[in-house]
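Have a look at this one before I ask anything.
All protein chains but one are shown at their positions in the complex.
Take a look at chain A:
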């Protein structure tokens, strides 16, 4: 009974925790940590449940088709949910040490937990209107969290982020409205059965995709991301880069391949791939030139999201079935690896920033001696971001190249090679400076609560996903709507 309602608990627990932390601000940390751990357990139960019995549909309150709120979880959303909960839990531990000011903490936890609610609800939403609502909720809580930094740059970035987010949601909403006018349904599963390749559907899909592209910061709509992600407090940056932008990519994949597949145009998917390729090259190049650690990490996110978009034309070239699922599972593995690696990188950047007093890359000398564990975590995250073995992204990129070979789309391989080399450039640049001789940083050792969560995330990205992800392909085959259709 409890197990079967895992998805409901996953929304209810953070929601309750958010409200409680608002009412009892002094107990905020304890409430949030307890809520996150419970949520993480529930997400594991959810994956187990979906693995056992296939995709699940849950009608809240028992209302039938199209009336109540419908929650749907398949392999893709279950994996994204467990990813979200692991990142959120680890970052939560870190945040409890990061914020020292009680007032800041009181502001942070309710917003943070509301963001978690929005993420989970979005990933489980089964209809377009709820997607819009959760997108909006996610955007607003993310903006609030970004503005928690005291400096002027962060506030400016937050305001810009707010405007961009609203613009994205508005464009998305226009698409939703168009669909409702044309078909009279918002439920994704019902929509998938009635949608046809006609102008209204095409325009609606284009609008929704455009809104999501803005939110997912695909090149050239990435301009707002580096400032927002680099200036937010470190725990917030970690969540923004690892989770918030990624769920928009998730939604694009969901809408394109599960709902609107009759409408799809190869040209459009090719265009998204091209933009992804440009993002890989441009983002990596900017990361290589960045002077600050957090800005480097933010540009790296622009680049890494690009890889996910390169999957779109490749997935589309496969017929529905096992081959497509294989590519899709590789997409998920790459997305998960990036989430863990990037959040580990941002947390480590936060440690460096707080302990060394700055994050200027050229002046990082001595940090390897003063913060050995943190630099080790950065190196592990680097392994995953470059795509070296034994990380999950190594396997992800292997399949990316393999899909390109299979479908004869050779040009993407050149982009992947360039992106990997540039990533090696920007990650080893950090390590080169960190190992440099410099005595200006004294003997500083960070606390375990700051370093251990990042270590767990980085090890998950490199070792756990590398050696322990073979089941994910089965999972996608078993519990994907693509397989059943």
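The working rule: a residue touches a chain if its C-beta (ideal position, glycine included) is under 8 Å from a C-beta of that chain, and two chains touch if they have at least 3 such contacts; residues count from 1.
Simple rule for what comes next: contacts and distances are computed from a predicted model.
> Pick, from "Quinol oxidase subunit 4", "Putative aldouronate transport system permease protein", "NADH-ubiquinone oxidoreductase chain L (EC)" or "Ectoine/hydroxyectoine ABC transporter substrate-binding protein EhuB", the protein name that UniProt gives for the chain of this complex that is not shown.
Its UniProt record gives the name "NADH-ubiquinone oxidoreductase chain L (EC)".
> Please identify which residue in A:69, A:97, A:272 or A:383 touches the non-displayed chain.
Considering the complete complex, A:383 is the one touching the chain left out.
> Of the residues A:139, A:313, A:466 or A:481, which one touches the chain left out of the display?
A:466
> Considering the whole complex, which of A:262, A:357, A:432 or A:448 touches the chain not shown?
In the full complex, the listed residue that touches the missing chain is A:432.
> Could you tell me which of A:202, A:261 or A:402 touches the chain that is not displayed?
Answering carefully, the residue with contact to the hidden chain is A:402.
> For chain A, which residues reach the chain that was dropped from this view?
Against the left-out chain, chain A lists 326, 383, 388-390, 394-395, 397-399, 401-402, 405-406, 413, 417, 420-421, 424, 428, 432, 435-437, 466-467, 469-470, 473-474.
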